[in-house]
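What you see is the complex with one protein chain gone and the rest in place.
Labels A and B are assigned to the chains in the order they are written; within every chain, residues are numbered from 1.
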Amino acid sequence: MEDHLAEILSTHTGRRSELIPILQEAQEKFGYLSDDVIAEVAEFTHVPESTVFGVASFYTQFRFVPQGRNLISVCRGTACHVRGAPMILDEVSRQLSIEDGGTTPDLEYTLETVACIGCCALAPCLTVNGKVEAKLNPKKVKDLLAKEKANEV
Amino acid sequence: MLDEIKFAIDGTQIKANKGDTILKAALKHGIYIPHLCDHPDLEPFGGCRLCMVEIKGKGLSISCKVPVEEGLEIITESPEVNKVRRIAAELLIASHHVDCLECARNTDCKLQDVASYIGIEEGRLKRLKRVIKDLPIDDSNPFFIRDLNKCVLCGICIRTCGEILNVGAIDFAFRGTGTLVATVGGKPILQSRCVSCGECVARCPVGALVPKNAERPTREVSTVCTYCGVGCGIKLGVRGGRIVRVRGDVNSPANRGNLCVKGRFGYDFVNHPDRLTSPLIKRNGAFVEATFEEALDLVASKLTDYKGDQFATFASARITTEDNYVVQKFTRAVMGTNNLDHCARL
Partner (left out) sequence: MKFEEIAQTAKEEWDALQASAKPSIVVGTATCGRAAGAMEVMEALRNELKEREIEANIMETGCFGLCDAEPLITIKGPGGPSVWYRNVTPEMAGKLVEEHIVKGSPVAEHALGAAGDGQVDGLTAMSDLPMLKFQVRRILFNCGVVDPSNINHYIATGGYQALNKVVSGMSPEDIIDEITRSGLRGLGGAGFPVGRKWDSCRRVPSDVRYVVCNADEGDPGAFQDRSVLEGDPYSVVEGMTIAGYAIGAQKGYIYVRAEYPLAVERLENATAQAKEKGLMGKNILGSGFDFDLEIFQGAGAFVCGESTALVLSIEGKRGMPKPLPRPRTTEVGLWDMPTLLNNVKSYSIVPWILTKGADQFASLGTERCKGTAVFSLTGKMANCGLIEVPMGTTLRQIIYDIGGGIPKGKAFKAVQTGGPSGGCLPAELLDTQVDFDKLTAAGAIMGSGGMVVMDEDTCMVDVARYFLDFTQKESCGECSLCRLGTLQMLQTLEAIVAGEGDPDDIDMLLELGEAIKTGSICGLGQSAPNPALTTIRYFRHEYEAHIHEKKCPARVCKDLISYVISADKCKACMICLRECPVDAIRGAKKEVHVIDQDKCIRCGVCMSVCPERFGAVECIPGRLTEADNA
């Protein structure tokens, strides 16, 4: 891990304004921000660790625990909401037996909600590892997840 | 002489120093304006929204951030002010524990001050949902307890740790209703870079940070801290012959009210049964109590036998710089050796 982080840090100079970009790159690399990463970034940018954690935890993008191999993001944008997003979230949650923000015990899936993925005309939608699934209903969600699970084996 | 500014609060003419905020000037003159997040030692924060006042011609404004200006007319009580301030106070109360009698901060709590000023109407309060956090209490630190369930997020502890101490053990974390004052990853405070100085505990307006020993003293004794050469002025809180609290003396030029962990919390030894209160001299293989005269005579009589390099001095950080100077002078000039060291060098 240290090597990778050193590689990221080597492209920065340690200014405070680089804090968020560094954290973004670190998360991109490691999938989440561990305490060790936070400590090292804190030292590099000359700010207390608590401040780095405070900044990171302020923004939705950052995670502090590893996420599942597959990320399901249910859009909770306005257009999706009025077209039934809550039912979609419920269905995913039921199928995977995890709540919003949770990860399955086998680390296979993480479920999150996102503010808006900007596909309002295709509402309601969700993304599986970045790929958009549009115009959903509970039945479609069930089929989709069944397909995903079948692929996984 | 500081520039003086004249302005009015609720029709009363007031003189204040240029640069003072409305809140500071009002409090100086004994006029209470509800507030939680402001602290005279710290930069204004403006988060609690309780110090809302009306500035004639300008409308509502918080008073903790607005400097006084010549001729300002401040109204602290008006229907407009009350509409906002009452809701802000009620919201804070609805999300606060109500076990006041069990709280170490009872009667010394800023939220209680606010509540009693606003005047709580049970009927109104009942309409609000009780939103109480249920976070584990952090008692990892040997000297104080952190109960984030009672935290009002005024940020005073954070600003103290950053602005005054430059330690930064804690900061705001997360956001919205999830906002917390936290160490990295919300770990116990003992695992952070906290130096346990207790400055935050001394400033916390509510029961979120309280000393583990919360006994109230019955009187205070002014003295100087004996731990090091800085010579901080302290006020020992005494209760029945025991020291139960130490606070920094704000009038002492050495520390202006601040203290370190030893000065604030390291007072147990005073009343400890094992504490040496008289010198001991070894006689026939066993230590025997003696008077200071006896002890000093004994040492003085032996000094002449050990002049030169067979002698060494180990000085203490607990005496003043001047005393330390004398110690080294004595060692070099009288005892004729450079074998000299000091515990603060370790």
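We take it that contacts are C-beta pairs under 8 Å (C-beta built on N, C-alpha and C of every residue); 3 or more make two chains touch, one makes a residue touch a chain.
Keep in mind that what you see is a predicted model, and the values were worked out from it rather than measured.
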Q) Considering the whole complex, which of A:L9, A:A26 or A:V55 touches the chain not shown? A) A:V55
Q. Which one touches the absent chain: B:A8, B:I87 or B:I281?
A. B:I87
(Q) I'm checking contacts with the chain that's been left out. Which of B:R49, B:R105 or B:R203 qualifies? (A) B:R49
(Q) For chain A, which positions touch the chain that isn't shown here? (A) 15-21, 23-24, 45, 47, 54-55, 58-62, 76-79, 81-84, 87, 90-91, 94, 114-123, 125, 132, 134, 137-139, 142
Q. So that we can see where the missing chain sits, which residues of chain B does it touch?
A. 45-50, 52, 60-62, 65-66, 80, 83-88, 91-92, 94-95, 127-129, 131, 152-153, 172, 174-179
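Everything below uses one rule, namely that only the chains that are shown with their structure count from here on.
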Q | Footprint of chain A on chain B - complex, ascending | A | 162, 167-175, 182-185, 192-193
Q: Give every residue of chain A touching chain B within the complex, in rising order.
A: 35, 38-39, 47-54, 57-58, 64
